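Data first, discussion second: the structure below is written as structure tokens.
Left out: one protein chain. Kept in place: all the others.
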Amino acid sequence: MHKTVGNFGAGTAYGGRVAAGDTGQAAGQVAGHGDNTMALRVEALESLLVEKGYVDPAALDTIITTYERDVGPRNGAHVVALSWVDPEYRQRLLTDATAAIAELGYGGRQGEHMVALENTPDEHHLVVCTLCSCYPWPVLGLPPTWYKSAPYRSRAVLDPRGVLADFGVTLPEGTRITVHDSTAEVRYLVVPMRPPGTDGWDVEALAALVTRDSMIGTGVLAAP
Amino acid sequence: MHKTVGNFGAGTAYGGRVAAGDTGQAAGQVAGHGDNTMALRVEALESLLVEKGYVDPAALDTIITTYERDVGPRNGAHVVALSWVDPEYRQRLLTDATAAIAELGYGGRQGEHMVALENTPDEHHLVVCTLCSCYPWPVLGLPPTWYKSAPYRSRAVLDPRGVLADFGVTLPEGTRITVHDSTAEVRYLVVPMRPPGTDGWDVEALAALVTRDSMIGTGVLAAP
Amino acid sequence: MNGAADLGGMMGFGPVVPEPEDERFHADWERRALALTLAAARPGRWNIDQSRHARETLHPAVYLTSSYYAIWVQGLERLLVSSGLVSAEEIAQRRALGPGEPARVLTAAEVPAVLATGTRADRPEHRPAAFAVGEPVRTVVRNPTGHTRLPRYARGKAGVVERVHGVHVLPDAHAHGLGEQPEWLYTVRFDGRELWGADAAADLTVTIDAWESYLEPGTREGSPSSA
Partner (left out) sequence: MNGAADLGGMMGFGPVVPEPEDERFHADWERRALALTLAAARPGRWNIDQSRHARETLHPAVYLTSSYYAIWVQGLERLLVSSGLVSAEEIAQRRALGPGEPARVLTAAEVPAVLATGTRADRPEHRPAAFAVGEPVRTVVRNPTGHTRLPRYARGKAGVVERVHGVHVLPDAHAHGLGEQPEWLYTVRFDGRELWGADAAADLTVTIDAWESYLEPGTREGSPSSA
């Protein structure tokens, strides 16, 4: 066999010296954050839809408030923490996550068909949507920018350890990785491993330890 | 089996109404033709390389003149026309195209390893380079913009009849298509079918009928 | 379709940039883009699969230079035009050129219930499932110009059924006004080396959710369990 640069390695001759600048250049070209053109375009679109009588501005405000204030990763943290302290709840969560999550009052849009994936010392779960931005809104809120971005969507299924490294996460030797590509309406919630040194903690205190990234699989929980 | 929209069809719901405008928008974003930023960037790069002593401006002028004036598809047309009138030359061209083309004084950069592909009523050849812009310079000159463009490179291997339709070409029923993806240093020259009504024409007159596109496979030759 | 949205396995996009948990929007227009996208779906002129298809049909140069909310905005504009709710001229001129059609409008009062309810994709079981948990399968090779949820990297690959989810609406049909054509939906597990080759990490597994028509019976040899 011939020798070539390793597959799935740190990259190529251009990975170091030049790529950083080019990535910045490309990122600069990406329309979005703080882009005045998009701001005007969306403002015009809203005016148009209001004028045509298709949307009610008050409803827009309510939607925004819902996802900015009410629905977010603290819901998922509650689910996870409860599963740590209540073995029967944990079993219900692993058997029928949609129903178990609904017990706590969470559900609805983008969480109609939930599956919980429990991390263990042997297996680490990571969730991605390579085709768009599927994400379990009722338990995690809106997806972070990186979850919807090309770097994450392209690499998670091919090089999940490289992705984890971008988050500063290194899994122990012997931990297998299972990546779940959300290609249908099923939504996945990762249940991270309970951190050591939390014996006897109550659900609220435990929930405060659970990060959003740990419920996607891009984070792990350290001892408090 | 479920019914879905046909594969390789004319497109989707967005193929007609909206796509045209969006394509224009995207094309407008493509840096290039007449782009002042690129003009300044290239000018600066040339100055820099001249100042560092790596390039000689006179050599640049000679390169440009060579490909703007001397090396172009008329070379390939000569090869094709000769193969039509001289059965022994045709045989040499099909056996060792590099050598046969060199007989006429053509060769060199991007034509070091030539293969000639003869179109017949049964089989139509089409050449593409999906990975970059490989093209037989000594016989065809520099590749046209479309040959190097994403629309051609993406679709030629999947939907060559759709590509031919963009050129206004429809092949007769019963003609198979063979698409050649130039993934190595081998370069392909398509020998189009000699148009009817040209009996007794000399090489020069025949060569005048041979279009560049017919030697890539995106054109066919009509009767004069 | 093999559009720019089908990103799995692509390279060259650079590192993932993490973001704090409380960073929910980066500009006010993102808030409005989210809310508009949700509210404009209320008249019922398109479904989720049509939305996804509208986004994936954006020119790849546009898709890859747009942030995700910008992709949503451009997708929404296409849906509004293709559904006839708004004309292309109105989008271009950024103003109404005529009255709107009668439409069911989402009110503020309805928002909590609508968001808390969602839209289920499962349907009654109308025939038995073709595959059971643990069965070897192989994904089909197919490159439709229309919408599909079988990513390019997972076509023609041998895997094993890991979960059976019931019968779900088929996006390939639903995105094109061809009805729901519900099918059994499965989670299928692939060995990383089956997807990416012998150089892939030996301890990588990837799952996708795949409708029954995406799958053919597999053979034990080709399955990850015997690898």
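Letters A, B and C mark the chains as written, and numbering starts fresh at 1 in each.
Note that in this section a residue touches a chain if its C-beta (ideal position, glycine included) is under 8 Å from a C-beta of that chain, and two chains touch if they have at least 3 such contacts.
It should be emphasised that the depicted structure is a prediction, and the values quoted were computed from it without experimental measurement.
S.K.: Where the complex has a chain not shown, which of B:A150, B:A205 or B:A222 is the residue touching it?
M.R.: B:A150
S.K.: If the hidden chain were put back, which of B:V85, B:L104 or B:L142 would touch it?
M.R.: Checking each option in B:V85, B:L104 or B:L142, the one touching the absent chain turns out to be B:L142.
S.K.: Using the document's definition of touch, tell me which of C:G98, C:G134, C:G156 or C:P217 contacts the absent chain.
M.R.: Within the whole complex, the residue contacting the unshown chain is C:G156.
S.K.: Taking the full complex into account, find the residue in B:A99, B:C132, B:A205 or B:A222 that is in contact with the omitted chain.
M.R.: Going through B:A99, B:C132, B:A205 or B:A222 one by one, B:C132 is the residue touching the chain not shown.
S.K.: What is the set of chain C residues that contact the non-displayed chain in the whole complex?
M.R.: With respect to the unshown chain, the touching residues of chain C are 1-4, 9-14, 56-61, 64-65, 140-145, 152, 155-156, 195-200.
S.K.: Considering the whole complex, not just the chains shown, which residues of chain B touch the missing one?
M.R.: Given the touch definition above, chain B has residues 6-8, 19, 23, 26-27, 29-35, 38-39, 41-49, 51-56, 58-64, 66-68, 71-73, 107-113, 115, 128, 130-133, 141-142, 144-146, 148-158, 160-161, 163, 166-167, 175-186, 211-213, 218 touching the missing chain.
The working rule: only the chains that are shown with their structure count from here on.
S.K.: Spelling it out: a chain qualifies if it touches chain B and also touches chain C; which chains qualify?
M.R.: Intersection of chain B and chain C contact lists gives nothing.
S.K.: Would you kindly say which chain has the C-alpha centre located farthest from the C-alpha centre of chain B?
M.R.: A
S.K.: Using the average of all C-alpha atoms in each chain as its centre, how far is it in Å between chain B and chain C?
M.R.: 37
S.K.: If you average the Cα atoms of chain A and of chain B to get two centres, how far apart are those centres in Å?
M.R.: Spacing between the chain centres: roughly 46 Å.
S.K.: Roughly how far is chain A from chain C, centre to centre by C-alpha average, rounded to an integer in Å?
M.R.: The answer is 16 Å.
S.K.: Could you check chain C for residues that touch two or more other chains and list them?
M.R.: Only 65 qualify.
S.K.: In chain A, what residues contact two or more other chains?
M.R.: Within chain A, no residue touches at least two other chains.
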